[in-house]
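For reference, the structure is listed below as structure tokens.
Here the complex is missing one protein chain, while the rest keep their positions.
The chains carry the letters A, B and C, assigned in the order they are written, with residues numbered from 1 in each.
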Amino acid sequence: MGDGREILAQVRGLVKHFPISRGTIIKRVVGQIRAVDGVSFDLYRGETLGLVGETGSGKTTVGRTMLRLYEATEGEVIFDGVDLMSLKGKELDRMRRRISMIFQDPFASLNPRMTIGSIVGEPLLVHEVGNKKERQARVRQLLEQVGLNPNFINRYPHEFSGGQQQRIGIARALALDPELVICDEPISSLDVSIQAQIVNLLERLQDELGLTYLFIAHDLSMVRHISDRIAVMYLGKIVELADRDSIYSNPLHPYTQALMSAVPVPDPDLQEARVRIILEGDIPSPASPPEGCNFHTRCPVVRLDHCPLAEPELRELQPGHWVACHYAEDFQ
Amino acid sequence: MTQYLLKRLILVIPVVLGVTFFAYSMVLLTGDPASALAGVHATPEMRAALREKLGLDDPLPVQYGRFLVRIAQGDLGTSIISRIPVAIELRLFFPATIELALAAMTIAIVVGVPLGVIAAYKHNSFADLGTTFGSLVGVSMPIFWLALMLLWIFGLKLGWFPIGGRIDRSVDLQTITNLYIVDSILTLNFPALLSSLHHLVLPAVALATIPTAFIARITRSAMLDVLGENYVRTARAKGLEEKSVVSRHALKNAMLPVITVIGLQIGLLMTGAILTETIFAWPGMGRWIVNAIVARNFPVVQTGVMVFALIYVFVNLAVDVSYGWFNPRIRYN
Amino acid sequence: MNELLRIKDLQTRFYTRDGVVHAVNGVSYSIDEGEILGVVGESGCGKSVHALSIMRLIPDPPGKIERGEVWFDGQDLLTVSDEEIRKVRGGRLAMVFQDPMSSLNPAMTIGFQIVEALTLHLGMNNKQAEARTTDLLTMVGIPDAKNRLEDYPHQFSGGMRQRVMIAMGLSCDPKLLIADEPTTALDVTIQAQIVDLIKRLQAELGMAVMWITHDLGVVADVAERVNVMYAGYIVERGTVRDVFKRTRHPYTIGLLGSLPRLDEDPGTELSAIPGLPPDLIDLRPGCPFAVRCTYVVEQCWNETPPLEPTESERHTVACWRWEEIAQGVA
Partner (left out) sequence: MSGSLAETELRGLGIPGAEDQSQGVVRSPFRDTMRRLFSNKLAIVGILMLGTVILVAFMAPWIASQHPDKNGIFQAFPQNNKLPPSMDHPMGTDVIGRDMLSLIIYGARISLLVGVFAVSLAIILGSTLGAIAGFAGGTVDNVIMRIMDIMISFPTILLALVIVVILGPGLFNAMVAVGIVSIPAFARITRASVLGESGKDYVMAARSIGAGARRVLWRHVMPNTLSPIIVAASLGIAAAILDAAALGFLGLGAQPPTPEWGLLLSRNRGYMFTSPWMVFFPGISIMFLVLGFNLLGDGLRDALDPKLG
């Protein structure tokens, strides 16, 4: 897949464990929430990589750790040849100009006591871009770019609807002309008709500005719509990674298959024709993921003599199609 | 559960140590205890001798350690004024304050909780506004003034209640616990029970005012929150009567913040006791300590301060533990 | 099929400090016995409020059911006494809510919460009720149900809690189960389990289900008929095939266009509905969708279109231009 395309970022063996501590006076660590447990992938310049998973899959943690909002337990994130995890102070700040983030809850991610002008202009101020007048002009331009009236510059976040608030968040993320935008479930708290508006906006901005997106979501149909390649996560690990078409036409991991068959399709005929795979049981807690293949407790095709014992590698079964299942060959 | 209790107990230790340390060092901050003990007519030599005898020249931690050992053995020192061991005085005054405080707390809970529930249930009604305003007036009242007014109206003008003391002098009561109500019941002494209850009413009502107001306010806002919860809607959707919805489903969840406040009220109640006892000539700890502070009677001040603080600490421990009953999440974690 | 529920001209408003919220604006329809009806729409379209109005669970004040009739099993639920409606609620008419964590009482065991309904409506004693509760929990797929009666809601996972809610809803053999977004708070794979469970139980027990959701995919999966709601109105109503395949209302068209489809070329741009949902406080006369509608004409601004039959008697739509749309779209 990577042939001829420029790699913008490489995530290598990323691990993020959150300690669970107990104890009243003397704290001691009694366990780890293994939010991200060894994740590797590449991001090509100009593409959208979809990162899909359910609760506890660690998809949000991947995004936040990449931006150093959480400190990684292990692993590297090489952005344009530099390992972000090793940067400090000014160097880190400089790199942060090139990566930005859009959050899930648009209202919560906007400081309620700041006007939208100062929210969108804050990245410019922090990185000392231009003078006051230039910044003001840039903010107005950004607001226009995301489809908001630039005259609203002095209003406060609570005066806007959810969709508009997300546009403000997007404008902030674009302020410093980033190369990579990490979109952390940017549409999941919005209504259906507003979701489409935001997705169209993100697609338009990508075309205009040549952005690279890491698009984190749990909604498979929207991810398929927006992404070039898709990575499916389960309990802190990537179980399958491939380009959009092959993952949909030929999913090789039983979890991916179940996930796709579980997505309801707004078409009664198609719905009737589909074979549904309904997984049994609950998603295990990331504090105590199952041994071996961590999906074996729910896997419909589990082989108990092997799956609980050995952890499958993420391997490239077909060119550009990676899968972590011992028996993926059977599904080809 | 036992483990949780143990954990909470361990957490209390530093606070108890801090409290006792403060009580001890406080005396040193207020001046030389030796001069206070030796009296005004003492010569410098006498004071120096006393200082050495009391070990006041040792480093502070050593003195504090000795102090801890001493109180652990039950020796709380001797009152400078009365020359009676502090422990004996404490056994006399402590029950009086406990009796008063318990009576006040009972009144506060019995009156405050239903008021708050009604106000929340009839949100924005006249009853609600009345409770809200009334409880604000309640917490704004200087308790010593309220006590004086109660004394003037019900003690003097109307003559319904006695104006001071715990029991009529003419009534004989054999004391066992020094809680007069308990003692009179234990000895089946009906006149004493009547008389001590009669004496208890005014001070208890005065002392209960602020906690009642607080509890009503907190109950109201907790109930308002809970009544808006989805599980209350579920209870209604099940077809339950309003009575069971409120008393069974809502109240139990609303009690969590309320009992927290009851715990915190203990501090205020003790503050109130200091003032109320002064006014009603109630022979309890509050009056004892105030007199001791004014007279610089350090052993009594030390003991009183420690006892008050420890009551607070342990009541709040009890509150924490009782959370388990109201909130199953804590019980099992 | 016999008619089980008939709603006539239901109207609910909320009197808030900022103004009167026109939440439900004259809704009429019926549900047959044993039918699954989907009610679909975005937040604020009145789908939940109208269901709560049927149960008379609207907080009053500020809410008020202004007018309408709700005929259920021979009674108008809006005019019966409080005592009567309590007998209906949780008995013949039960409801399952969206968020299973906050909808279960955190301070009570789940066993007690179900037993409570059984003793109330079926007059069982504790022992009988506990036995039935165990059966119910087993039926909804809770493993080792007998030993879980004494557990509290927080000891269950999200999906398991929703199963408990469903068991509670089914406890007294309701004729109609109103499921208000029962899968919205759940993960995709768990959502599939719950959808499957309710479908299976509906088939087994033969009750009618009103399934409220914002997810068009779920409706296409479970429902036989659909009400599409917008701004407190039903704008389109018909069988799932009518509504999804012969869509006649511009809002429904827009909603379907907003969704990416697994069967479509992913490169195409989504046809999003422009603008924002209307402010229900100053809902102006005329078609509520006019401001966002691409088919809008003069008439739409002044006259509210009635819900009228289209090509088929059972497929109704509230749009002045449905015939032109039918020609253009069909």
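Note that contacts are C-beta pairs under 8 Å (C-beta built on N, C-alpha and C of every residue); 3 or more make two chains touch, one makes a residue touch a chain.
Keep in mind that this is a model prediction, so the values were computed, not measured.
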| item | value |
| --- | --- |
| Which residue of B:Q73, B:S140 or B:S170 touches the chain not shown here | B:S140 |
| Full-complex contact with the absent chain, from B:L224, B:L256 or B:V319 | B:L224 |
| Among A:T55, A:Q136 or A:S161, residue touching the chain not depicted | A:S161 |
| Touch criterion as defined above, residue of C:A179, C:L280 or C:C300 at the omitted chain | C:L280 |
| Sites on chain B contacted by the missing partner chain, in the whole complex | 14-15, 18-19, 22, 26, 29-30, 123-124, 129, 132-133, 136-137, 139-146, 148-149, 152, 156, 220-221, 224-225, 227-228, 230, 267-268, 270-271, 274-275, 278, 289-290, 293-294, 296, 301, 304-305, 308-310, 312-313 |
| On chain A, residues whose C-beta touches the chain left out of the figure | 25, 64, 67, 69, 92-93, 96-97, 100-101, 103-105, 108-115, 122-123, 126-127, 154-156, 158-159, 161, 169, 172, 175-176 |
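The rule we apply is simple: only the chains that are shown with their structure count from here on.
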| item | value |
| --- | --- |
| Chains most often in contact, by C-beta pairs | A-C |
| Chain centre separation (chain B, chain C; CA means) in Å | 53 |
| Whole-Å separation of chain centres (CA-atom averages), chain A against chain C | 32 |
| Residues of chain A engaged with two or more neighbouring chains | none |
| Overlap residues in chain B, where contacts from two or more other chains coincide | none |
| Interfacial residue positions of chain A with respect to chain C in the complex | 54-55, 161, 163-164, 191-197, 199-200, 203, 218, 220-222, 224-226, 244, 248, 258-271, 276, 278-280, 282-283, 298 |
| Of chain C, residues touching chain B in the complex | 55, 57, 61, 86-91, 94-95, 97, 99, 102-108, 116-117, 120-121, 152, 154-155, 165, 168 |
| Touching residues on chain B, where the partner in the complex is chain C | 124, 229-231, 233-241, 249, 252-253, 326-329, 332 |
